[in-house]
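My structure is below; once you've seen it, I'll send some questions.
The complex is shown incomplete by one protein chain, all other protein chains being positioned as in the whole.
A, B and C are the chain letters, set down in written order, and residue numbers restart from 1 in every chain.
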Amino acid sequence: MTPSASFPLPVAVDFKLIVTEPIDVCGLLQWAHHPKAGGIVLFSGEVRNHHAQKKVTHLEYEAFVPMAEQMIREITQAAIEKWNLHSAICVHRIGKLDICESAVVVVTAHSHRKESYEANQYIIDRVKHEAPIWKREFYEDGTSFWGGDCHCG
Amino acid sequence: MTPSASFPLPVAVDFKLIVTEPIDVCGLLQWAHHPKAGGIVLFSGEVRNHHAQKKVTHLEYEAFVPMAEQMIREITQAAIEKWNLHSAICVHRIGKLDICESAVVVVTAHSHRKESYEANQYIIDRVKHEAPIWKREFYEDGTSFWGGDCHCG
Amino acid sequence: MKVQVYAMLKDYFNEEMTMDTTGIQNASDLIVKLSELNPKAEAVLKRCRIAVDMKFVSGDYKLNTHDTISIIPPSSGG
Partner (left out) sequence: MKVQVYAMLKDYFNEEMTMDTTGIQNASDLIVKLSELNPKAEAVLKRCRIAVDMKFVSGDYKLNTHDTISIIPPSSGG
């Protein structure tokens, strides 16, 4: 890949962080290039065809969009400060997703790879556990299940 | 990203693992998609513009190509077996590289993200330390330096 | 006050409700009230967080008639 003409601010202020169209994974990777960054890590969370012995046909994600965007921005900013990243971005998709499509992508860039891996895991762990985003799995047998539901209601 | 028409064998038997042209980072990511893989991690080791206070203009990589390819294949295979990966690939570039270009890319795919991160780090750590590949840094002041040289010869 | 629910809570409540504040002093009271309105939702509600103006608040947060309150089920993004 060739470098962008101008290099990014560490945090992606102008990006939509919750999107309904397929995530432009390569575009995010391209954006994250930085002349000081020796190690870039990209995580893509993708739709699996199985969950707990059931065959998954597709997923649907819902979000409280403005709050989710704000939290993703804050979590990304916290990682940039904690590890001194050159760039970091996290984009989550909502709506209907098919098998193998990316639900969430995190890219982190640091001078050294160890920090890029750590910061990347920090961002995805926090986004998954804290941001107001919900997954609903649809199975081949016609049933569906909300992630995070406790089956006890 | 959309899934490939046919899904890969875990190890990329038909890929050239040492290349002289820019690494097709997006193509590797595309290749690694797998319907059982919930977490895909991609590492890109890129050329930095600085090293130990010196400004780097470009790098050159040299490899003992057949041995390096064989070792990368063995290391990748070891990771696939250790973590039960759905797919894994590592490609290293040689020749002249400019700032921000990828020198090495590792992609790992597992059902869960933790294993994808771990296996990815395992592969890059071993490839960097064990494979017969050497880096030469060229500086703005006209000097150059072989990585791994001990400055004491 | 305006109360918004998300995800599986929409199986139990309207997505957006206007509730009067009688007997609802704080965020915890609101969860109790919603559980009374639909006991089937109680198990999920116990695990929800409450946000006011896109900020999470604790159970003793005093609710205001003019607040817009979001009942946030456990996250399951990614």
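Quick notes on this one:
By our rule, contacts are C-beta pairs under 8 Å (C-beta built on N, C-alpha and C of every residue); 3 or more make two chains touch, one makes a residue touch a chain.
Quick caveat: nothing in here was measured; it's all calculated off a predicted structure.
Across the whole complex, the hidden chain's contacts among the shown chains comprise B. One of B:I23, B:I40, B:V56 or B:A103 touches the chain omitted from the figure, and that residue is B:A103.
Mapped onto subunit B, contacts with the missing chain fall at residues 45, 61-64, 66-68, 70, 92, 103-104, 124, 127-136, 146-150, 152-153.
The working rule: only the chains that are shown with their structure count from here on.
Here the chain at the heart of the structure, going by C-alpha means, is A.
Annotation: 22 Å between the Cα-based centres of subunit A and subunit B. Centroids of subunit A and subunit C (each the mean of its C-alpha atoms) stand 27 Å apart.
Residues of subunit C in contact with at least two other chains: none. Under the contact definition stated at the top, the residues of subunit A that touch 2 or more other chains are 45, 124.
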